[in-house]
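A single protein chain has been removed from this complex, and every other one stays in its place.
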Amino acid sequence: MSVALHPAPFDPWRTLGEFEAGGGAPPGKFGATAAFVGTMRDFNEGDDVRAMFLDHYPGMTEKHLEAIRAEAMERWPLDAALIHHRVGNVEPGDPIVLVAVWSAHRAAAFEACRFIMEDLKSRAPFWKKETLVEGERWVEKNT
Amino acid sequence: MSVALHPAPFDPWRTLGEFEAGGGAPPGKFGATAAFVGTMRDFNEGDDVRAMFLDHYPGMTEKHLEAIRAEAMERWPLDAALIHHRVGNVEPGDPIVLVAVWSAHRAAAFEACRFIMEDLKSRAPFWKKETLVEGERWVEKNT
Amino acid sequence: MLDSSAMVYVKFFASLREQLGTGELQLPLRPGMRVEDVWNSAAGQPLPEHMLMARNQEYVQADAEVRDGDEVAFFPPVTGG
Partner (left out) sequence: MLDSSAMVYVKFFASLREQLGTGELQLPLRPGMRVEDVWNSAAGQPLPEHMLMARNQEYVQADAEVRDGDEVAFFPPVTGG
């Protein structure tokens, strides 16, 4: 699955192994794989964070991720690209997002991976609500 | 192991899973992991490549990789960094190099990972000898 | 004459949904209606400058036209990844 939302915890490294084992990327053709994993931390904006709810817009979120992936595949000579993201309740230490791209050479891989992450952070319809030691708050905006 | 040379094939994604499971990176602290895998292709400089011998300088190669890792840890606020590289006989489709870094935020992770890869490509004592359909050749220089 | 069957499906997300106390509502489509007009009818407060808008699950600006059966969504800046 090139684009997927995970309501339950997922293992990004196993996901990549399975994607490749399933022929997601053409063996012998790709020479460079760049991957990024965003993981929930137990600390944010000066406060301890106990848990998090990841809200999203069913339908638009998937469409948007597919659109970013398609744009990256178009702008760089990629053999494959993958975007997985958590939704729902997340605990500190849980991976939240996995972006991976496969290409012949490393420049395209690094650039495309970064492009997807930056767009995802700035435009993909997700919203984080943090549970602090006392109370909850919606994260205002992404850095 | 933060720096390792592999005489036999290795699985980069499983390596990352085991590194994290072994406490290689502080759970709850790191929020961003950037990883790069270089994989042998079955084609180079216009020729089909059947196999490859990866030569290295025992002692200096390890020292150099440790030095690049240390420099990256110093220049960026990283929680952990890892460099694994194959040596000896390699087949098309075999992963050759794995670089991964862990940090609080993605900018440092992407930049440090790219820095390590670029230095490794330009200065780490490794040399590739390709076996073509007919004959062998040493790769002249890295792109 | 108001086309009584023409409707607009409105959605609110994240903190906005909590503030307004609802995530979804429908309202009758008025001729020449734009996304901004949908907000004014549905939210009962001025459209905040940072608010993001989508029509049929694609980003639009406040002056985008709205047609029968369109899904119009409003949500605060995104914080995913």
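Letters A, B and C name the chains as they come in the text, with residue numbers starting at 1 for each one.
In the analysis below, contacts are C-beta pairs under 8 Å (C-beta built on N, C-alpha and C of every residue); 3 or more make two chains touch, one makes a residue touch a chain.
Just so we're clear, the structure is a prediction, and the values are computed from it rather than from any experiment.
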Q.
Given the contact rule set out at the top, which of the displayed chains would the hidden chain touch in the full complex?
A. B
Q: Looking beyond the chains shown, say which of B:V3, B:V49 or B:V97 touches the absent one.
A: B:V97
Q. Given the full complex, what residues of chain B touch the hidden partner chain?
A. 38, 54-57, 59-60, 63, 85, 96-97, 117, 120-129, 138-142
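Please note the rule applied: only the chains that are shown with their structure count from here on.
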**Q.** Distance from the mean Cα position of chain B to that of chain A, given in whole angstrom
**A.** 23
(Q) Averaging over Cα atoms per chain, report the distance between chain A and chain C in Å. (A) 27
(Q) Quick check on chain B: which residues sit in contact with 2+ other chains? (A) none
Q: Any chance you could list the residues of chain C touching two or more other chains?
A: none
